[in-house]
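The complex is shown incomplete by one protein chain, all other protein chains being positioned as in the whole.
Let's look at subunit A:
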Amino acid sequence: MKLYCLSGHPTLPCNVLKFKSTTIMLDCGLDTTSVLNFLPLPLVHSPRLSKLPGWVSKDGTINLEKRELLDLSTIDVILISNYHCMMALPYITEHTGFTGTVYATEPTLQIGRLLMEEVVNFMERVPKAQSATCWKNKEIQRMLPGPLKDAVDVWTWKRCYSMQEVNSALSKVQLVGYSQKVELFGAVQVSPLSSGYSLGSSNWIIQSHHEKVSYVSGSSLLTTHPQPMDQSSLKNSDVLILTGLTQMPTANPDGMLGEFCSNLAMTIRAGGNVLVPCYSSGVIYDLLECLYQFIESASLGTTPFYFISPVANSSLEFSQIFAEWLCHNKQTKVYLPEPPFPHAELIQTNKLKHYPSIHGDFSSEFRQPCVVFTGHPSLRFGDVVHFMELWGKSSLNTIIFTEPDFSYLDALAPYQPLAMKCVYCPIDTRLNFHQVSKLLKEVQPLHVVCPEQYTQPPLTQSHRSDLMLELQPPPMPYRRCSVLNLPFRRRYERVYILPELANSLVPSEIKPGVSVATVSAVVHSKDNKHTLQSVPKPPPVAPSKKRKRVMDEPPVVMTPKPLLSGAVPLEAFLATLQKHGITEVKVEETADGHILHLQAEDTLIQLEEDGTHIVCDNNEPLRTTLRDLVLRFLQKL
């Protein structure tokens, strides 16, 4: 059993598990932090950005080196745990020869599609006249200025996929529900479990009859909108692959939410605007719910909230229809019937308005001071770029970062100098180290595999020994491009036996409760299922003179030699020997039994626990006699 680690990013994992003749990819997260190396894509021409000094090189064709850890076309299935961890799907399923199936829950598919659509939309609406790839060559990259020079693995950076590719990739998704068991080629069974992190988010159990591997990705124990995490099903795992812990181990989501609200209220009261760069699904639902309660207490009743995204409408509406994937509280609301999320009420009362983009309706209804939620959190593309240009110069305005995926300082870099206030309240509801160590104590896996980042304290806080995994036995760390041999050996395989064959068996009891029978059968293996069938009777020899094919030849049936069991009792055996005229016996005790030296016959009999040897030279009759004497004491099966 092997694990190929294709991603070094602990929260955007991509691992391939080879288990019992299946090749399973676990998630395919897309690390988009590389976009921070690019300039923002403004919707309208930005004189400031275009005036920045450029670096020009002639583009030619240089073949970029390719490094492949494994052939993507050999992947049988991809298991997706949540919509953030599937953004690389088109890169894997398209143009690689991939022919397998992708498994995901319905909300994961639908919201994942929205997020992909959004990114594609953001990219395609500002087409670039030309593109260059030569700079990715190491030799040229070395000549580039600043941080670009030091960027690693530039050759892996790819163009954004197209909508067509997204559709094609998503058409390979097969929907599954929580705890639904999916058979893969009869070899293993996979099953998603609720992970409590986002709508439809799941952990996966991959098990055969005798082995169980758990894959834990982004999970949360907090009471937010999704169904709570299913912990008990993770018990008794041989291996637990642990990824997707919180990226902000020192920032508790509640504190951050409070910080978010007070900074928002403070800015609005002072007459400023608030910009919240965020993804169009996920934490935004909780933010809106929290604000729904907070609006009244902070007397923000009249301040408009805008949610701008090409998929804003779908995201808000999708969240309301996935009732079965929500936490209990929200589920019960549906029966009243009421919309599970209060943002429906915010929309109804006109407090929250959503627009596909800043064009059109929005520009006519835009009122300040206001709060704007929009993407992309990297501040490199999407409508947020426009708001940065619009509001960045006033110190009354505030930008509040809530997504933990990007360093806010790097994100802000191209907008400097900035008068706008910046507040960093990353809200990451995924498990923290305290919670995960409790969880592991509960479910007790035999082995834990995790990204190497989790086995030591964060670099910036090297003294915080509480911010790492401390387990016994220690977890197996992996890094990008590692190939791990998972530390367990498969010992057993299940084999079925056909009823008629079972009928023919004659078991004999060798000790109380244990019976033994010999079986002669043919093993029939199909779809990783092994069945014992009776040996077909030899067909009457065909009279035809046709040339026999080897394959048609029935197996030669031979009655198997009986199996012997039991032990030879020394005293009784000596007595029997004496009866047969062998009197001169010297008994020597050994570690495993006895050696009998028949001195007259110059013969040795070794009696051991698991075997008896008769050593006599060229005296076949004696050997046969002795053998028969030994056999008298043994049982035959």
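The working rule: a residue touches a chain if its C-beta (ideal position, glycine included) is under 8 Å from a C-beta of that chain, and two chains touch if they have at least 3 such contacts; residues count from 1.
In this section, contacts and distances are computed from a predicted model.
Trainee: Would you kindly match the missing chain to its UniProt protein name, picking from "Geranylgeranyl transferase type-2 subunit beta", "NADH-ubiquinone oxidoreductase chain 2", "BRCA1-associated ATM activator 1" or "DNA-directed RNA polymerases I and III subunit RPAC2"?
Mentor: The record names the chain that does not appear here as "BRCA1-associated ATM activator 1".
Trainee: Using the document's definition of touch, tell me which of A:Thr156, A:Thr250, A:Asn329 or A:Gln348 contacts the absent chain.
Mentor: In the full complex, the listed residue that touches the missing chain is A:Thr250.
Trainee: For the chain left out of this view, which of A:Phe122, A:Tyr197 or A:Phe294 touches it?
Mentor: Answer from the full complex: A:Phe294 touches the omitted chain.
Trainee: Return the single residue from A:Thr32, A:Asn82 or A:Asn263 that touches the missing chain.
Mentor: Touches the omitted chain: A:Asn263.
Trainee: Going by the touch rule given at the top, which residues of subunit A touch the chain that is not shown?
Mentor: Missing-chain contacts on subunit A: residues 250-252, 255-259, 261-263, 265-266, 269, 290, 294, 296-299, 425, 461, 463-466.
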